[in-house]
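Excluded from the complex is one protein chain; the other protein chains are retained at their positions.
Lettered A and B in written order, each chain numbered from 1.
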Amino acid sequence: MARAVTPRRKSLNTALAWAVGLLIFFPILWTILTSFKTEAQAIASPPLFLNFNWTLENYAIVQERSDYMRFLWNSVIIAGGSTVLGVIIAVPAAWAMAFVPSKRTKDILLWMLSTKMLPAVGVLYPIYLLFIRLGLLDTRGGLVVVLMLINLPIIVWMLYTYFREIPGEILEAARMDGATLKEEILHILTPMAVPGIASTVLLNFILAWNEAFWTLNLTAVDAAPLTAFIASYSSPEGLFFAKLSAASTMAIAPILILGWFSQKQLVRGLTFGAVK
Amino acid sequence: MGRIQLKSVTKSFGDVQVIPPLDLTIQDGEFTVFVGPSGCGKSTLLRLIAGLEDITSGSIDIDGADATDVPPAKRGLAMVFQSYALYPHMTVRKNIAFPLRMAKLDQAEIDKRVEGAASVLNLTDYLDRRPGQLSGGQRQRVAIGRAIVREPAAFLFDEPLSNLDAALRVGMRLEISELHERLATTMIYVTHDQVEAMTMADKIVVLQAGVIEQVGSPLELYRTPQNLFVAGFIGSPKMNFIEGEEASKHGAHTIGIRPEHIAVSDSEGTWSGKVSVSEHLGSDTFFHVHETGLAETITVRADGEVAFRHGDRIHLTPRADVIHRFDEKGLRIE
Partner (left out) sequence: MATQHSRSVARLMMAPAVILLLGWMLVPLTMTLYFSFKKYLPLRGGDLGWVGLDNYIRFVSSSSFWPAVQATLVIVGGVLVITVVLGILLAMLLDQPMWGQGVVRILVIAPFFVMPTVSALVWKNMFMDPVNGLLAHLWRFFGAEPISWLSEASMTSIIMIVSWQWLPFATLILLTAIQSLDSEQLEAAEMDGAPPLKRFYHIILPHLSRAITIVILIQTIFLLSIFAEIFVTTGGAFGTRTLTYLIFQRVLESQNVGLGSAGGVYAIILANIVAIFLMRIVGKNLDA
C-alpha cells in the first residue's frame, strides 16, 4: 500500500515532474510549433512561442517539392511488411517453444537473440553486395526482408513470453476436443494472444519505422523511406527551419502516437523480459 | 462403451522412469478413481490414457482396439482439466459447442446437444456469458458440459474439484456422482483427496511413485488395506501404527488400528495415556493422546459428547477384530 502524502508534497512532486517532462519533450514541441511558422518567424529573434501567424504552407511546400507521400508510403510498406512477415514466421516458432519446450529451447532462443546483437556495420558490405547481385538494392522488398530478419528475434521472443502465459491445459483441451494443430492455433491460441500479438506488432512496426542504418545504406530513390527523406535535409536545406519542422513532424507524428500506446511493451520487448 | 486396458505400460521422462510396468483394466461404466499423494504419477497416468503424453512402452486398448498410437482427439475420450481449461474468448455456448464444431457436426445437431447439456447442468441462463463472468462452480459445469456433448467412451477428470472452495466441492462431488449414475459411462477420476475417492469411486486405484499399491472398492481398501501405505492413506483421521513389543504380542512387525476402533474410558482399558489436544467437531471428538508408550501420538475418535481435556489421563481399548497386522516389509498379514 502506498502511503498517502500531504497535498503540499504532492504539489511539489507534480510541479517538478511536469517541469522535467516538458523540458524533455520540448524539442519535439518546438519542432511542431515551428512547423506552423513562416520561415522568417522561425528564425525570429527573440524566438516566438505562440504569438505568430499559424500557417500550413510549409506542409504544402514539403509535399509539393519532395513528394512526401511517396516516402511515407515506402515507410508504411517497409515497416508494415517486415512486421507482418516477421509475425507470420514467428508465431509457429513461438508456439513450438512455449508449448513443446525441449532441452534445447532455451539455447535456441538465446542464440536467436544473439543474432540481434550482430553489429550491422560488420556485415554491411556482404549485404550490400548480395543486394546488388540479387537486384534488391533500392527495392522495398529487399528492405522488408532485412528489417524482418533484424527484428525477428524480438518478435519471437515477445510472442514466446506472451504464449507462455497461456495455460497449456487450454491447448490440450482443444486437442482433446478434436482440433487439429491448425485449428488449435487459429481458433484458440491466436484469439487468446491477440493483446500480446498486437503489442508485438506495434513495437516492431515502430522499430522498423525508425531503423536508420539499412534504410539509409540500401536505398537511393525508389524505395527510400522517411528516414532517408529526412536525412536529405542535412544539406543546407536544413536551414529552412519551418520546412524542416514540417517534414519532421510528418515523419514522427504517426509513430509518436503508436509509441505512446506501446510504452509498456517497450520494456518487455527490448529487455527480452529480463525486467518486469 | 468404454473398457480401457493398460498392458505393461511404462513412462520415462529422459532417464527417469516415472511409471514402472503397470497393468490395469477399467471396466465399461465403472467409476475409477486414481488416488495418491502429489507426484505419485496419477496425473501422468491419466495423460497417458488421454494420449497427451506418449507411453514409453506397453500398450493401451480402448474397447478392445489398440489405441497406443491414436492421437488424443480420436480416442473417443473427453477430459475435464484441473483449471477447467475453458476458452476465455468464447461464450459458454461456443465453449460447449467447440468439440462438435471440430467434429463438423451440422449446426442443428450442435444446437440440440448444447441445449441438452446446458439444461442437464443448469447452465441454460448462462449460455451467452463468457467464462470470466462465471463462478468457479459454473465454470466447472461448463467444462463438464464440453465433455458430455461429445458422448465419449469415457470421461477423464484431472483433479477437477481442487480449485473450488470446500462447500462447493461437496456439491460438485454429488453432481458428478449423479452424472455417472445417469450416463453410466466409464469415468476415470484423479484426486489426491481420499475423501473424494472413498465417496465417489466404484473402484479405487491407490498409486505411489508410479506403482499401483492396491486396487479395490472403497470398503475393500478400508477393511483390508494390503500394506502400510494404503492403510495410512485411506481413512481420516489416519490409522494409528504401533511397532515393537505391542505389535509382537499380535505376531506382527507393525499393527494398525483406526481411531474410530478405539474405545475411551476414564477408568479402565488396555492402554493409557495423557490427552494432549482434543478437537471437538460437534458430532465427533478427536483426542491426540501422548505418553502411551506405544507411539508418539495415538489418535482416537470418540463421540461428540465425550469431554476429556488437555492433561487428562485416559484409558484406551482397541477393538480386537479390526486390528490390522503388517510384516517387516509393511505387507498385510492375514
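The definition used in the following text is that a contact is a pair of C-beta atoms (placed from the backbone, for glycine too) under 8 Å apart; a residue touches a chain by one contact, two chains touch by 3 or more.
Because the structure is a prediction, the values reported are computed rather than measured.
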Omitted chain: which shown chains does it touch?
-> A, B
Only one of B:39, B:71, B:171 or B:251 touches the unshown chain, namely B:71
Just one of A:43, A:61, A:77 or A:198 touches the chain that is missing; which is it?
-> A:43
In the complete assembly, which of A:60, A:110 or A:220 touches the absent chain?
-> A:110
For subunit A, enumerate the residues touching the unshown chain of the complex.
-> 1-3, 5, 10, 13-14, 16-18, 20-22, 24-25, 27-28, 30-31, 34, 43, 45-47, 89-90, 92-93, 95-97, 99-100, 102, 106, 108-115, 117-130, 149, 152-153, 156, 181, 206, 209-210, 212-213, 216-217, 226-228, 230-231, 233-234, 238-239, 241, 244-245, 248, 251-252, 255-256, 258-260, 263, 266-267, 270-276
Residues of subunit B in contact with the chain that isn't shown?
-> 13, 51-54, 71
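In this text, only the chains that are shown with their structure count from here on.
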Measure off the straight-line distance from the CA centroid of subunit A to the CA centroid of subunit B, and report it in whole Å.
-> 53
Subunit A-facing residues of subunit B, complex | 50, 52, 71-74, 77-79, 81-83, 85-89, 98-99, 102-103, 146, 150
Can you check the complex and tell me which residues of subunit A touch subunit B?
-> 167, 169-170, 172-180, 183, 187-188, 191-192, 194
